[in-house]
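All protein chains of the complex are present and in place, except for one that has been dropped.
Labels A, B and C are assigned to the chains in the order they are written; within every chain, residues are numbered from 1.
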Amino acid sequence: MAEFIDLVLLAMLALTALRIIFLKDLFAVVMLFGIYSFLSALIFVNLDAVDVAFTEASVGAGISTVLMLVTLAMTGRKEKQSTHSTILPLFVVLVTGAALIYGTLDMPPFGHPDNPVHQHVAPRYIEESPKEVGLPNMVTSVLASYRGFDTLGETVVVFSAVIGVLSLLGVRRTKKKDLESGLETHKVLHVVSKIIIPLVILFALYVQFHGDFGPGGGFQAGVIAAAAFILYALVLGLPKAFAVVGPKFLQWMAAAGVLLYASVGLYSMYKGGNFLDYNTLAADPIAGQHYGIIIIELGVGITVFAVMLNIFYAFGSQAERSNIQ
Amino acid sequence: MLEQHLTALPIILPLIAAPIALILGRSVLSWGFATLASGLAFLFSWQLLSAALSEGVISYAVGGWAPPWGIELRVDAANAFVLLAVTAISTLVLVYSKDSIEKEVKAANHSLFYTAHLLCLAGLSGILITGDAFNLFVFLEISSLATYTLVSLASDRRCLTAAFRYLVMGTIGATFILIGVGLLYMKTGTLNMMDLAVRIDAYDSSRTINTGLAFIMVGVSIKLALFPLHMWLPPAYTHAPSAVTAFLASTATKVAVYVMIRFIFTVFGIDHVFVDMGMGLILMALAVVAIFKCSYMATVQSNVKTVLAYSSVAQIGYMILGLSLVSVTGLMASMIHIFNHALMKGALFMAVGAVFYRVGSVDIKAFAGLGRKMPLTMAAFTIAGLSIIGVPLTAGFVSKWYLVTAALEQGNWTVAALVLIGSLFAIVYIGRILEAAYFQKLPESRSSENIKEISWLMLVPMWVLVIANIYFGVDTSLTTEAANSASEWLFQTNNILENNMVEGNSQEVSS
Amino acid sequence: MSFILDYYNYWVVVFLMMAGFYIVISANNLVKKIVGLNIFQTSVFMLYISMGKVTGGTAPIVVEGVTQYSNPLPHVLILTAIVVGVATTAVGLSLIVRIKRAYGTVEENEFENKDDAI
C-alpha cells in the first residue's frame, strides 16, 4: 500500500514539474511550486521522515511560496517568450541525467535494511541515542547533539540570509496615512485572524518544546510563529505589525539567537569539554544533554522566527512602496 | 584552555563576532570589532600552522562525539597554510575597507557589510577546517550567501545582475556537491572524510561512487571558476565593491581549489581519480585552455577590474595545472601559488580600488597619468603586477618556478613551455595598464581635479601585501616548507589510505 | 521486475531533479529560475530521504515494541538543507526585486541588452 501511495505521489510530482516547465503564467507557476512542495512533504511522510515533512510543508509550501508571491506582485506575472535556444540546456540536462541514471545502476536497492546506509554510523544513533542523549526523537538527538555543529551552521545560514535581504531591500517604516491595506475592510478576516493567531502561537510553542519527543523543534516552531505574525501583518497592515515587533528589534533577536546557540558551545568549552559538548553542562551527562538541547533549540527558534518575519517585512514594505508609487 | 580549542577557534571566532558586529550597529564600531576579530583569527591560524607543522594532523571532535558519529574538525599542514592566507587577507582587507567602503557603499549598510564579511570569513574557515563532507556543504553555503550579499552591495546596478548570476551558478554548484555527497553516503554510510576515504577504497570501481566523484568535481569546479564554468566570475569581480573584490579574488576561489585538492587526494585517492577515472588529462586540458583563453580575454578588456578578473581565472588554471601533474612538486607548486596569488591579487585589487576611490572609474583610460599623481599606489600596482608576470625576486616567480620544475621532472616540455608562454600574456595585460599610468599624460579635462595619494589606512594594507610579495619572492623558506609538508602530507595520506584499504578489506572479510 | 521495484523511486527523483535543473538553466524569467532552483533542490532532498527509508520501518521516534526504524541521519541533513534552500531563495528573490527596480524588467535577455556586455 505504501508503495502504491508513493507511486501516485511521484506521478503527481512529475506532472507538476512538467507543467511548470511549459507554463508562462508565473502566478500559476508559483502556486504549482507550492503544490510540488506539499506533495514532496507527503512523500517525506510516506518515507518516515516526519520532521522533514513538517519543515518542507512550513518552509517550501509556506514561506517560500509567500515570498515568491510578494515578488510577483512587484515584478509582474507574465513570463515573456524566451529567445534563448533550448538545445544547449536540454543537452546539459540530458547528459547530467544520464550520468545520474548511470550512477543509480549500482545503488543499494531501495528500502533494503542491509544497505550500507543502515549498517554504518546510523545504528549507533538508533540504538544508543535514547540512552546517550536521552530523547525519544532520534532526529532531534542527531540534529542538536551529534551534529550540533551543522545546526549551528544552519542557524548562521539563516542569519546570513537576513543580512542579505536587509542590505538589498531594507525595511522602511511607512507612515500610516500612506497605507490603505486592501484588507482594511475585511471584517470577517479581522475577526477570524484574531481568533487564530493566538492559537497558532500556542501551537508554535508546543512544537518548540515538544520537539524532543515528537516531530518538531526550533526551526519549525520559528517558522510557525513567524507565520502567525505574517498573517497579522497581512490583515492589519505593516505599520500595526511594526508596533508589535519592530524590524530593528527583530535584527537584535536574530543576532541574539545565534549568540545564544554559540554561548552554549562557549560555556561547554569553559567547563572543560569541547565546543558544544553538552555532557559538561551539568553533573549528570544526560541532564546536560537535555539542557543543551533545550537552549540551542530555543536559539534556533528565536533566530528563525526573527529572520523569517524580518524577511517578510522587507518584502512587504517594498511591495507597499511600489503600490504607493 | 585556548591551546586545546585552537582548531575550532578560527571558525567560532568570526561566527560569534558576526552577530555582535550587527548589534554594534555603528559603522566605526563594527569596523573596529570586525578587524579585531579577524586579526585574532589570523593569530590563531598562525599558531595552528606552526602546531600542524610540528605535530602533524590535529583532530577536534565537536560536541565531544567521536568521528564518524560526530563532526570532526581536522587541521593539517595543507589547510592550515591556506587558512593563514585567508585570515591574513581578510584582516588586511578589513583595515583597507573602512575608507573604501565609505565611498562605495550606502552608510546604512556599513554594519551589514562588516557582518557579511565576518560571515564569509567564518564560512571559508569552516570549509577549510571541517573534516565532514556535509558540514563542508553547510559552510560553503554560509560563505556563498555572504558573498552574494557582499557583491550586491556596490552602487552600480550591474552588481545586482552579477550577484544574481553568481547566486544561480553558485547554488547549482552547491546542489551538485550535495548530490555527490549523497551518492557517496548512499554507498558508504558515512560522511566523515577520513572514514569515507577508507570505505570508498573498499569499492574498486562502483558506478555510484564514480558518479558522486563527477558531481563533486563539477560542483567544486563551478565554485573555483574552472574554465568553462567561470562565467559568473568576471562580472561578479568587476561590479563588486573594491574591498570585496580584493577579499574574494584572493580567498574564495583558493578555498575552492583546496576543496578540490582535498577531495582528490584525501577522499578519493590519486589512483582512483587519476588512474581509473583519467581526470588528470581532463583537468590539465581545461587548465591549459583556461590559461590561454582567459589570459587572452584579459588583454582585450578595457575595464581594469575585468582584466584582473580574467587574469584570476587564468591563474586558477595554473593551480589546477599543478595538481594535475600528480607529483609532490606539482602539488607544492599549486599550494604555493594559492598562497602567493592571494598576495598578488589582494594587492592589485586594493590598488585598483584606491584608483576608483580617487578617480571614480576603473577604466583603463582613467589610469592615464596616475603614475605621477598617485605614486605609492601605482608603485604597489607595478610590483604586484610584476609578481603576476613572474619576474624574479617576486612571489610569482617562485610559484612559476616550481610549476615549471614539476613539469620538467616528468619530462613534460610542452607544459613547461605553455606556462612560460602564458606569462607573456600577463606581460601584455599588465603592461597596458602600466603604460597608461606612466607614459600617458593626465587628460586635460582631469588636470583641474585634485587627484592625490590615498589615506594611509588604505596604503598600509596594500603595501603590507606588496612587501609580502617581495619577501616571499626572496625568502621562500616559509612558503616552501609549509607547501612541501602539505603536499607530502597529502601524498602520504593517500599511501596510508591504500594500506588502510587492505586492512579495511580484511576487516570486511573477517566480519 | 525486482530491479524496477528497487530503483523506480530513484529514477523518478532523477527525472524531477533534471526537470528543475532544466528550468533553472533555460528559463528567461528570473522568478522562474528561482522556482526551478527550488524544484531542483527539493528533488535532491527526496533522493536523500529515499535512501534513509527501511521497508517495514517507522519514523525514528522511539515507540514501545518497535525494532525497525528508518535512518535518522538523512532526515537531519535534509532539515539543514531545506533551511539553506529557503535562505538562498530569500536572497535571490530580493535581488530580483532590486533588479526590477533598477532595470524595469526581470527577463534575462532584456536587461542584458540594457548594459554593455560585462
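Structural remarks
Assume a residue touches a chain if its C-beta (ideal position, glycine included) is under 8 Å from a C-beta of that chain, and two chains touch if they have at least 3 such contacts.
One rule holds for everything that comes next: contacts and distances are computed from a predicted model.
Between the listed names "NADH dehydrogenase", "ABC transporter substrate-binding protein", "Monovalent cation/H(+) antiporter subunit G" or "Peptide/nickel transport system permease protein", the UniProt record for the complex's undisplayed chain reads "Monovalent cation/H(+) antiporter subunit G".
Remark: the absent chain touches shown chains A in the intact complex.
The chain omitted from view is touched by exactly one of A:Leu105, A:Val192 or A:Val244, namely A:Val192. One chain of the complex is left out; on chain A, the residues touching it are 182-183, 185-186, 188-189, 192, 195-196, 199.
The rule is simple: only the chains that are shown with their structure count from here on.
Chain A and chain B, compared by their mean Cα positions, are separated by 31 Å. Measuring from the averaged C-alpha position of chain B to that of chain C gives a distance of 28 Å. Counting partner chains per residue, chain A has residues 100, 104-105, 107-108, 115, 117-118, 121-122, 125, 147, 150, 153-154, 157, 160-161, 164, 168 touching two or more of them. Under the contact definition stated at the top, the residues of chain B that touch 2 or more other chains are 134, 138, 141, 145, 148-149, 152, 179, 185-186, 191.
Of all residues in chain C, those touching chain A in their complex are 2, 5-23, 25-32, 34-36, 38-39, 42-43, 45-46, 49-63, 68-80, 82-91, 93-98, 100-101, 106-110.
Remark: chain A residues 99-100, 102-108, 115-122, 124-125, 145-150, 152-154, 156-157, 159-161, 163-164, 166-168, 170, 251-252, 254-256, 258-259, 262, 265-266, 269-270, 273-280 touch chain B in the complex.
Looking at the complex, you find that chain B touches chain C at residues 134, 137-138, 141, 145, 148-149, 152, 157-158, 160-161, 163-164, 167-168, 171-172, 175, 178-179, 182, 185-186, 191, 234-235, 238, 301, 303, 306.
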